[in-house]
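Have a look at this one before I ask anything.
Here the complex is missing one protein chain, while the rest keep their positions.
Letters are used for the chains, namely A, B, C, D and E, taken in the order the chains are written, and counting of residues starts over at 1 for each.
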């Protein structure tokens, strides 16, 4: 995809006005207050994973609305902790995968926690957590973007962001994890959730969002035709009279608003030919990020795949420098 | 699309072996037994529809699991009944639409009942009925085809088929409807639901399924790449070890098995270039239909649009001949 | 389709310079003067339409060059007139359809006249009127856009616009029609023809063009790749030396020039993601419209489908307010 | 395109039953009898063509219905005749081109006559001949395939095939042409017209149809989705009740029927991956060809482009062997 | 992709006749005889890989024609050998990747050797080995499939297969590797190379080819349009007279011929909806495999992605059972 968004020089200083609800913080405080502390609900079960070098724990904890959310904790086999930890959220349509997948941070010596995204996990990787909330079945276009979108209390990502905060707590509850060194990370949707977790959790000490989704919805809905942002326009294409309600709901979940609440260092990445998560939506949040120690790697010729293995090394380097295993 | 399925001569006699669960009938009896009689739950409210010649009633009745299901009843303005009725189910992703839409049968002098398909209605036409069952949020690919597909009790179409039976009861409860003359109808998904309703409801007296979806799943999943059947393969593409469970669930919902239970006359239609609902899957059910009075119109050069306005006249003619207004 | 045209704020005041031929009005006066008055040529024949509530008349009248043009007149069954009337023109490739189709305005209590578009009618709906003019067979790319495009006298839309004016006259000739209350309407090509009819007929009293085609050709030919505007570029792709002749011809048919001649109230609609009829071409004509009482409904997330059922209600409301049945 | 049609072994002996109208020959005799002899109507005008080695004559002759049909006659500059001649018909959507194009046979020492296809010529090459018959504007899908298709007398290719016969006569009327050695040729549509000319003209002494279009319509309409055969299915997709009329008309124009009437040697070519003109439709006509001296070159890995420059050499070799310049 | 190839029952016994050159074995003996023993040329250099649990060695050895071929050897950090080893070849367009990628077998306790594919490595993963043979620049279509295809001695895969044999030797030369337990593996092109290596190397003790490419070329070239097999047809599309030469060359590289030479146990996988490496081409080789201990996992609803993480576990299980770490 040729360059289609703003030029890089403009992106560097792009700070759009976005609508932030007056009750953004109370909304999230109330959301989280209803979920029991993860330390009280989390279970860890060591499972066979066919790997000699890695131990995988099957994790279950209570998320929003009482849903039992699944995850993996992966650590170097037989390690003595506590270790700094990476809590990773996964990309759209994927799940936590199988016990032997996704071990990069563990290979590098970290505790690696991967959270299932409820209701997802039949796409890029397998998931095991249903979204058993009644609002999951509200009228929507295919996909998750518009489930419950007529009310912030019903919106799908309310449950997911809340799960994400508890996932950090769940990770912190394991004896091999150093609860003072927990970094959230993720690519695409995972990056968007990581931004939310960094904003809403007191435990997070760093964030590594890559080509994050769920940022600056107003622009995203009109600057790209690619899924999943296009689900918003698809919904409004039918329900022509719901534009204000839809963006009203989304304003509680916009990473660009949440990024301003973050108080930890961050390493972002962005790809300039990314039509899935357009660079202006990523820079909007990066520029709004609430901690001065922030960096962004720019991949000028990449699409949504972003920096991939090259950026894995960037992340490992940044982690080692800030929270070294 | 060029001809891609069996030749017409083979289709005429195509009677595949399909797996029918031993407890098919009890499964559905139990499913329906848990829902209160529609006569006790249905509400009709006359609404403004901008039309001088048609009266539209906003209908609400209790479907599976207590969900309040919406529909429309449309009749000639100021008519004296009782009228023969058509209960129509809608195509995939659509809903009941607005009060002034979908009045063909009412214009022709029938009572016309349109049922919302729960959870759908953000696609081709607007819907108002959420699928508020906890299984709605189970891990699935985008779309409804694989929601709850690991267990027949959780499967999405269990709720929809059950709603469909109650919709017939709800229609019958209105004083303008002649409860002895109720025909079910629908195109694509609507046709598949109509087949199920004809098989499972004692009240139905005729059926008009067009290019029906939800038939002969085993073949459908491998003979076409088109959505929504392709959702099945997409699910199994990830969950490679769930093939038997998936088709085990689907066997309770396969129109080819249900068609054999039908005991009323039917008018089918099929299109030979239809890659969405391939002709062999339609003929499998037509050939299995359990009543000797059955006809099928074949559209050789059409895709999934089928006979459209030409077939509307076929339906009106068949209705008039069998259940004339 | 993401937003690709001018921003809405610029569209609101977009008034491009377009080339208007000095003899635009005489050209059309001469064109129309050669056609006999519709009252002398029109025939109405009541036909069976399978509908209890609607009467359908098969209409035939003499259009440009002596062609016998077909149409339908649909009215509430057994109604006493006279009724206000809507004369509707149809979208590209479609025809007047069958006798039971397209009854919305009749259901709402209006006389509803639908004109066949000569030569079209093998696409979205069936037509019955050939374009039996010798220029119909001139060298052209597939489609109607470039038929006879080397001379305004030979151009396809000369015949169609002239037919459209006579269609209004033909409608006015029926005793059930109130000749003082005739509104022209149409979607896409139908909207473009409605603009022309409103500009060129003295009988029209209102216009409802939706996402109109045939506007601001110069811009349309370079701002979109979508058919049918792309037929112009396809023609010039081969005949590289005919640019001036082509746009010279088109200047007699450009809705942006004709809109300025209109002297009746209008309700427009436009969709901001419409690549078939780009919003700048629609606003060019709306902003040029020659009557101060004009409104436009903007559908920001829609493509060429525009407002559909939501806009049907807008039209019915506007009609009732201005010309109420 | 992978192999999609019959295997080559089956193609070699593929002789389908096709419906041949009882009055096929009289129909064409009557058609041709109404056109004046080309010798009486043809005009040749030497024009500037920028080429030192080739002389180009602008040709005009009277075709079906009095239409003045254009063509080129190209010969070696300053040549003394008479020369054997190739009369070439052009592919779908193209025209005769400009005076300096298409000189291959002239470079090889032949007289080269290229006929315009009426109404076409805004596609692959420029044309100058309108189809000024009233039936040209009958309701049809985009393209020429369905113009006038409801009646063999109105059908577009009636006029074209008749022109093609007269084009042979026109070529024969030029003093540089040896009227005893005239070969018809063409690619795709041009090949189909060449087959018709070989069948219907007494003057033709050889034929070189390449990947010919307009053969075995019944099969063509269902074995491929590619244009232009797909225009037939597109027409029947709307007009569901016209299948018999359409194929009734086409039976007068089917190259598979006409090939049986041919009495001259032929060199065919076919490409096995050709989805535009599927190999079974080509072999149907080749196998039916009415002269024992016939050859076919098979290009197994080519699509509709066929043998191109490799087959040009085949043609030049075959010409030299049979009608050597 | 719907099922497009033979039904599974036929695949199970599909044993096509393929042309095997009489000098197949001598050809390969001569090819390999010209390359020095890897033990004499290989170099291993431990590099920083950012991983605590894995040691990565940068490997260089001499392949065909003196080219210095790169690879990685990855082992559990600080392990004491010797370990059973997996030699992996990579998919089309990819290279060996970076030092921290592709560690699955090492995590499972094996020595993991990944060979660069010369000239490739700008696609799915990065490579570092040029194909510095003069034949690399012969006329070809884009891609590697037709480089040097006019002569088996010049053909690209001659160099690659030869490298692959030496890669096994190179792995065996490392002290941490148990030279008696070396399994070759790979997906797609990697699977095809693994089959060749198993056939041509005396050191290999097992093979795990997944959805292998480079099998049964004659069928592959006509049963699918997908790249890279389609490069063959693309080449023959231009060079219509080279069919025999091309397939003559390919007969020396056809995995279906080579599989018959294999004398070690094998675990294959195949996907029934795989249009890139169609199932009949895979079964042709599996059925021809020259050792009785062979298994194949069938993924009925997958395309070329095959079994992915589910099949990773199959491989790890098979490895443990046969060559357990």
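To be clear about the criterion, a residue touches a chain if its C-beta (ideal position, glycine included) is under 8 Å from a C-beta of that chain, and two chains touch if they have at least 3 such contacts.
None of these values were measured; they are calculated from a predicted model.
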{"item": "Of D:13, D:50, D:202 or D:241, the one touching the omitted chain in the full complex", "value": "D:50"}
{"item": "Full-complex contact with the absent chain, from E:76, E:119 or E:191", "value": "E:119"}
{"item": "Contact residue for the chain not shown (choose from C:15, C:153 or C:237)", "value": "C:237"}
{"item": "For subunit C, the residues touching the chain missing from this view", "value": "221-225, 232-233, 236-237, 240-241, 243"}
{"item": "Touching residues (missing chain, whole complex) on subunit A", "value": "1-3, 273, 299-303, 305, 307, 310"}
{"item": "Positions on subunit D contacted by the hidden chain, ascending", "value": "50-54, 76, 97-98, 100-101, 103-104, 106-109, 125-126, 309-310, 312-313, 316-317, 320, 325"}
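Criterion: only the chains that are shown with their structure count from here on.
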{"item": "Candidate from A-B, D-E or A-E with the same interface as A-C, over half of contact pairs in common", "value": "D-E"}
{"item": "B-E compared against C-D, more contacting pairs", "value": "C-D"}
{"item": "Distance from the mean Cα position of subunit D to that of subunit A, given in whole angstrom", "value": "63"}
{"item": "Touching two or more other chains - residue numbers and ranges from subunit C", "value": "125-126, 310"}
